[in-house]
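Of the protein chains in this complex, one is absent; all others appear in place.
Order of writing sets the chain letters: A and B. Residues in each chain are counted from 1.
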Amino acid sequence: MSNVQTKPLLQVDHLSIGFSQYVKGTQKRIIHPIADMHVEINEGEIVAVVGASGSGKSLLAHAVLGILPSNAIFSGKMLYRGEELTPARMEKLRGREISFIPQSVNYLDPLMRVGRQVQIGLDPRTARAQQEKLFLQYGLQKNDGRLFPFELSGGMLRRVLFATSVREGVRLVIADEPTPGIHPQALSEILRQLKQFAEDGAGVMLITHDIISALEIADRVAVIKDGATVEISEASAFEGNGERLKTEYTQRLWRALPQNDFDLEFKREAVR
Amino acid sequence: MPLIGENLGHYYQKDRWIIKDTNLSVAPGEVLGLSGYSGCGKTTLSRILAGYISPRIGRVSIGHKTLERRAFRPVQLIYQHPEKAINPKWRMRDVLIESYTPSQDILDAFEIREEWMNRWPVELSGGEKQRFCIVRSLNPATKYIIADEMTTMLDAITQARIWHAFLGICKSRNIGVIVVSHESSLLNRLCDNIYKVGSGG
Partner (left out) sequence: MQGVQEGLNVRKKMILLLAFSSGFLLVILFLSFWLSNDNLRLSSAKNLAPNLEHLFGTDWLGRDMFTRTIKGLRLSLALGAFTSLLSVIIATLMGVCAATFGRTVDAVISWLIDLFIGMPHLVFMVLICFIAGGGVYGIVLGISLTHWTALARLVRSEVLQIKNVEYIQISKSYGKSAWFIARKHILPFIFPQLMIGFLLMFPHVILHEAALTFLGFGLSPQTPAVGIILSEAMSHISTGKWWLVVFPGVLLVGVIKSFDSIGEKLRILMEPSSANE
């Protein structure tokens, strides 16, 4: 289990998020896309949050960042470095100590030169130099900074997105589905960059539905189903037939992957 | 009568070819995989094969007959996102019946419960909606089905179940299937042959 010396960077306990919705006429109803979520991330650790679309994994990220829509109601405990994460604190930390790599390159401003977008939030005096250093680090040309997003390829835009999330003193990186169906080369590069964050001492929350690629870099995996954490296991437990996994659901999920015993589900049915 | 795409080529902006010189054929009952990563043109190719767009060059035919646009198309396409493929203002029963009235056997094969029929689309999960989309594409007149990233958004257990039921019915009816996916392990599991898209373009 987690090391005793490293203190948890982020602790999410019994998180529940509800939205009020009008059903028929004036009746209001609260729906709970997230009912009971637990996650814990230590410094220098990569935790993969794995679940199908609609399981509420993106909402978890939004809750930690404090960017939920206004009709959301949440309860539960979120601790960051041992202290409670209040909305005011989230706002202070967001983009500084906690950084977010969104799902899509559409999150970039299409009308702003990419160099300037990377400079946002940096110390204005050194911003330019720092941005150029970051571009170098991510294999982008120095004068790429003068280009607009539409002039760059998809892979380069992803690198720009990463560059916007690197800040002095980042302690927690939240990456929301950074690898949707992309080329294996680009995939391994993204994973390498996430790993780099962890090696520099930050905690990384990798939200994805692709267990296999998450396992390449993650230390632990949290499995999410219908807004609740089913299980948190060491990444190394995902091997063989999943005997070391704790819950039956995760075992079945693991074995149902096409890489493993894809057909097992129906063989079981047939026996039953 | 196989589904044949000959010499297909398409672009959206002039001279920026997304696919070019693509030839492929699927026989009834065959399962063909289309593999490729995002942006390689596999969605464009599947929309051409299903008759949603006409290619700039080349032609698509079933048994030497080109597809007719006005009638029921024997090549059906199943999309990645069921929420966009279903009219949000229709009840699920109407969504099914727009295509045909499915028999109880098919509903059972996909574990569609009677009580889901009277619900609105927003009241079902993505996996549940996708089952409806699959059932409605299995019209008696359907000869070929193209599944474009059909289970990418679903969890592995649901994915395995849906494919099992789906391929079972297609085999029994001798329907040809084209599986479009970026996940090669899934394609290896399901397909007889695999065609790599975008190696030329």
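Assume a contact is a pair of C-beta atoms (placed from the backbone, for glycine too) under 8 Å apart; a residue touches a chain by one contact, two chains touch by 3 or more.
Quick caveat: nothing in here was measured; it's all calculated off a predicted structure.
Checked against the hidden chain, the listed residues B:73, B:143, B:161 or B:189 yield one contact partner: B:73.
Looking at B:3, B:19, B:34 or B:50, the residue that reaches the missing chain in the full complex is B:50.
Against the chain not shown here, chain B presents residues 50-52, 70-73, 76-77, 79, 81, 84-87, 89, 98-99, 139.
Just so it is clear, only the chains that are shown with their structure count from here on.
Taking each chain's centre as the average of its CA atoms, chain A and chain B sit 30 Å apart.
Within the complex formed with chain A, the chain B residues making contact are 37-39, 125-127, 149, 152-161, 163-164, 182-183, 185-186, 188-190.
For chain A in complex with chain B, the touching residues are 51-55, 154, 180-184, 209, 211-212, 225, 252-254, 256-259, 262-266.
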